[in-house]
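Input: one structure, supplied below.
Only a single protein chain was left out; the remaining protein chains are all shown in position.
And then subunit A:
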Amino acid sequence: LPRKQPTVLVVCGPAQNGAIGLVCARHLRVFDYEPTIFYPKRSPDPLYRDFTTQCEKMDIPFLSYLPTEVQLINDAYNAVVDAVLGAEAEVGEGREPCAAILATLKHIRIPIVSLDVPSGWDVESGSSGGISPDVLVSLAAPKECARRFLGRQHFVAGRFLPYDVQKKFELNPPEYPGTECVVAL
């Protein structure tokens, strides 16, 4: 990592994708990274509120605002985890604060890791001038828009899918190495 400290900014949206980001941040902390979370619109779901507590109690700082000055983000963090919008989001919602966050993320220079769907992309047809993540982690199985992914690494995290679900949806996942829960495609 280019910065002295293994800092990572985790940007969490208001729904499930954001909650997954919270869990990710907690594990990054266990893995000795220094995550910081930006979670402007918090879900009322009790499970997701508990995820927030777990992060807070693990001394993961929560930013009160996202700098619009992109250089500040580039300087402070090594990478950004995009956990803003997932496959459930509708295109062109343009609702704050997601739209503003995405506008900022479009201009950052440090790598972005998107969870499941690059936020702001249409889940099927992909992006038109949206963010360009460096790494995509497809959850369960790659979404249609993953075909348009042009970044460096595409992982799938779907080892938990029972065999009959895989068959039913004709997922044909690759072999996972050893006991790993992700595989690079």
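Everything below uses one rule, namely that a residue touches a chain if its C-beta (ideal position, glycine included) is under 8 Å from a C-beta of that chain, and two chains touch if they have at least 3 such contacts; residues count from 1.
Note that in this section contacts and distances are computed from a predicted model.
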Omitted chain, identified by the protein name its UniProt record gives, among "N(6)-L-threonylcarbamoyladenine synthase", "Serine/threonine-protein phosphatase 2A 55 kDa regulatory subunit B", "NAD(P)H-hydrate epimerase" or "F264 bisphosphatase": "NAD(P)H-hydrate epimerase"
Touch with the omitted chain, as defined above, among A:Met58, A:Leu72 or A:Ala103: A:Met58
Interface with the undisplayed chain - residues on subunit A: 29-31, 47, 49-50, 53-54, 57-59, 159-160, 162-164, 178-179
